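The other protein chains are all here in position, but one chain of the complex has been omitted.
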Amino acid sequence: MSNSYGESFKITIFGQSHADAIGVVIEGIPAGVTLDTALIAQTMTRRAPGNAPYATARKEPDFPEIVSGVVNGVTCGAPLCAIIYNKDTKSKDYDALHTVPRPSHADFAAYVKYNGQYDHRGGGQFSGRMTAPLVFAGAVAMQLLREKGVTVGAHIAQIGAVKDDPFDPVSIDTTTLNALKNKPFCTLNDEAGANMQAAIAAAKSDGDSLGGVIECAALGLPVGVGDPMFSGIENEIARCVFAVPAVKGIEFGSGFAGATLRGSENNDPFSLKDGAIRTETNNHGGCLGGLSSGMPIVFRAAFKPTPSIAKPQHSVDLVTNEATILTIPGRHDPCVVPRAVPCIEAACAIALINLL
Amino acid sequence: MSNSYGESFKITIFGQSHADAIGVVIEGIPAGVTLDTALIAQTMTRRAPGNAPYATARKEPDFPEIVSGVVNGVTCGAPLCAIIYNKDTKSKDYDALHTVPRPSHADFAAYVKYNGQYDHRGGGQFSGRMTAPLVFAGAVAMQLLREKGVTVGAHIAQIGAVKDDPFDPVSIDTTTLNALKNKPFCTLNDEAGANMQAAIAAAKSDGDSLGGVIECAALGLPVGVGDPMFSGIENEIARCVFAVPAVKGIEFGSGFAGATLRGSENNDPFSLKDGAIRTETNNHGGCLGGLSSGMPIVFRAAFKPTPSIAKPQHSVDLVTNEATILTIPGRHDPCVVPRAVPCIEAACAIALINLL
Amino acid sequence: MSNSYGESFKITIFGQSHADAIGVVIEGIPAGVTLDTALIAQTMTRRAPGNAPYATARKEPDFPEIVSGVVNGVTCGAPLCAIIYNKDTKSKDYDALHTVPRPSHADFAAYVKYNGQYDHRGGGQFSGRMTAPLVFAGAVAMQLLREKGVTVGAHIAQIGAVKDDPFDPVSIDTTTLNALKNKPFCTLNDEAGANMQAAIAAAKSDGDSLGGVIECAALGLPVGVGDPMFSGIENEIARCVFAVPAVKGIEFGSGFAGATLRGSENNDPFSLKDGAIRTETNNHGGCLGGLSSGMPIVFRAAFKPTPSIAKPQHSVDLVTNEATILTIPGRHDPCVVPRAVPCIEAACAIALINLL
Partner (left out) sequence: MSNSYGESFKITIFGQSHADAIGVVIEGIPAGVTLDTALIAQTMTRRAPGNAPYATARKEPDFPEIVSGVVNGVTCGAPLCAIIYNKDTKSKDYDALHTVPRPSHADFAAYVKYNGQYDHRGGGQFSGRMTAPLVFAGAVAMQLLREKGVTVGAHIAQIGAVKDDPFDPVSIDTTTLNALKNKPFCTLNDEAGANMQAAIAAAKSDGDSLGGVIECAALGLPVGVGDPMFSGIENEIARCVFAVPAVKGIEFGSGFAGATLRGSENNDPFSLKDGAIRTETNNHGGCLGGLSSGMPIVFRAAFKPTPSIAKPQHSVDLVTNEATILTIPGRHDPCVVPRAVPCIEAACAIALINLL
């Protein structure tokens, strides 16, 4: 079923952008865990729209209501249900969109799939808003991973044509990953970050939008995590990352660039380092045969530019079956990539906690 | 569980490269289907090593033994089990490898994961040989898809630096996809194909290997196939494609290139064509919000170069814990990409038949 | 995961008896269904404690809050989340029970399983209260079944030693099943019902409790529903029925009594009736080889007597590890069987809608 993921840490996400509420049920959290509400709040704030010029003006509450699974702040072994009631919804903005699908949005396919009964308001269950419960679950997963010595972190690797410095796939460390989480615009290189923000502002003032790339790393996984074939680390991370709206590609290690190399260039020789077996390079992105190699897991996710742009676009009225020109009202991010960083971290963390 | 995939068409793959047998159990094939043994044989032959200079010299039987689920060539509703007995195995080639892991292979992680009890012979359950039952299951899935009007086909898009012409993502047709299946080296552009083969031959003569990219398309899916979040078309295809050894990346539609564009460039406007709603471009690769849009599904998978190369490489002996130089014996493909084309088609077909 | 069930109609139940809320997420309801709120309300009322002398005095709200999946009363294809906020909880009643387990309750096992962090208040996630979301989901399933011509209904077959008339397994009809739902105490034979209520009252006045048997039937299933081996009708109904607290046994058709017969006595010969193939008797309870035969599905579920009784009982203090005498405070049903009738119907309906 498409709204559930996982076996040992199983999440079931519900809600639509303009329903009464969105939320998530998490099964499999051990009893006796004192939830790290500061971590949860920080993580959710990083995803929240806030006041950044590249984010929607819609306001969202900071923290979900946890209605089950926790007694006096400590988990009790029962499923945890976290609910975020939707407020500040402007459903009227979407009335015109019900029958005129927005290019490169799910509207058209959803209209057909659900026989016109699709909740189109705010993008319904396809809205980026649905990543709020995903990020909540990801924060819980990250707390559990932290107790196992695993850290997940990401940065904005690219916005439009502007690139950040890449992670060093061999020596990236926990300090660097955690420091990124405290940055309002999380790039390794601040000048690149400033240029990215300028590019977003330029696109916005043109009534346009931008895409980008997020690079994510996971450190501290023991050797041999993951399973062959359909449940390798790459399979599971990919499956979760494609749940984040606007993701259109993923690559691990040297990825598409590695496909142009020879084996002698791309292979990562083993060597001893302080008595431990490590690879000298990390073109494999920490995964071999679906299993963790003990090196950092490194992957990149490609985001398409936000499809909701202010410019008029060609579309078709699904009722009259006539071509029409669509101008999208509402409040939209000119670039979702900055706010998507904790979403990608969450997707990665949820995949990994299930594999561990 | 990692060797199983799917719900309505569920496959469970078993075996190791040098075990007595490899095979697959398929649950969910409707009763009354006359298996298209010609299609199965053709598909398996395309994956088989054969005599091509870029393939291993190992011989494999052409067709599995179907021991259940079929009566007089017709399915009966019971699970189908197909077995391929392993012959022509040269396990001695692998004895030295048990404790000296090959760079960029699963050896090291598997050794640790399975406490040294890993069946290392021929790569064990991580061998490319395990794609034989995958391709068998894919051929059955393709027959079922064909009855629903869906065609899956792929070509070698790139080997090393040599590129084939890309699919036209709007107008690619069934005839083109099927014609590719009859080509011994399946590129759209024969000159590109010749150059690719030359590049492979050059790498081989250097004791080296090459990676590449396979582009795959699926035509004829109705609008609205797939589910939001974790079971969208992208999630499911990605999950299956990463089951093919050596895949390190996947992108749909404009993918990573699209991440550099503005929304006005990447969006695909809707228009009417012969009364049907279509998009004028197909940067979305046929998937929006995880659902099929009615346009061709188009994706690309990146393959790393074959890690088994003839050149000596640095490694570590897992028993003595000392650095050593490894020279890999055995028969290996200098480039797995040509033989992987039916594997990617199979992964795609298995994902889609489950979503339909 | 233990709080989820189903594939095509998947439910995930959350909450504890004295948590802020209990509820359920349902995935897989088709879009465009106008929820039958009258059916839901009637079904939930049948389970609610009300004022009957055999029920707890705890008050519960009648209807859950549906926070997602429904727009203007019509389903939209997104998961439906229904929440019941807990009120009228008297958690103090349970403080003493935390470390002194009640005989024949889950307390002891849960205390060990969850390292003492178990939410013991009101029985936590093991409480009969958790059947409220189950019954809600069951009512939705029953509406979907009704549209496919399937009716599920049950009666109190036995309380202590008092027996109701059994269903006629060949000719039981929809009218009879539906009429039972309007009865305040649902037996076929009113005199038996009166005697059962007298038996419950007698047990209550003795500070004691009673068990019983519920018989359930499902009509209108087409022939061939269910799957061989692990997903037959019996497997799936049994799996769901054992989710109802206090159930200790289930039998289909002639069940345990049939085990004492010879084949010639227990076999159900086929015959033609109005052109349709039917069996003359129905000792098989409508299931053969896990598949529906077209005859009524008939099964019985055995309930143990409510373990919470007013009489003092022997137990052990888990902290001091000393024997002690326990007297259970709180409000408890002297017999859960009358209120469990819609729970068994719900369990059956949820199993069947998944098989259809």
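First chain written, first letter: the chains are A, B and C, and each begins at residue 1.
As a working rule, a residue touches a chain if its C-beta (ideal position, glycine included) is under 8 Å from a C-beta of that chain, and two chains touch if they have at least 3 such contacts.
What you see is a predicted model; the values in this text were computed from it and never measured.
S.K.: Among C:I13, C:I66, C:A132 or C:C186, which residue is in touch with the absent chain?
M.R.: Checking each option in C:I13, C:I66, C:A132 or C:C186, the one touching the absent chain turns out to be C:I13.
S.K.: Among C:I172, C:L210, C:I297 or C:C343, single out the residue that touches the unshown chain.
M.R.: C:L210
S.K.: From the list C:R121, C:H155, C:H284 or C:R339, pick the residue that touches the absent chain.
M.R.: Of the listed residues, the one touching the omitted chain is C:H284.
S.K.: Could I get the residues of subunit B that touch the absent chain, sorted low to high?
M.R.: These residues of subunit B touch the chain that is not shown: 1-4, 7, 10, 12-16, 19-23, 25, 27-28, 31-32, 65-69, 71, 74-81, 83, 85, 110, 113-119, 121, 124-125.
S.K.: Residue-wise, where is subunit C in contact with the chain that is not depicted?
M.R.: 1-5, 13, 101, 103-106, 108-110, 112-114, 125-126, 130, 158, 160-161, 203, 206, 208-213, 223-232, 234-236, 238-240, 242-243, 245, 247-256, 258-272, 275, 277, 279-280, 283-285, 288-294, 302-309, 311, 313-316, 318, 321-323
The criterion applied here is as follows: only the chains that are shown with their structure count from here on.
S.K.: As a quick test, compute the distance in whole Å between the mean CA positions of subunit A and subunit C.
M.R.: 40
S.K.: Can you give the whole-Å distance between the Cα centres of subunit A and subunit B?
M.R.: Their C-alpha centroids are separated by 27 Å.
S.K.: At least two other chains touched by the same residue of subunit C: list those residues.
M.R.: Residues 7, 78.
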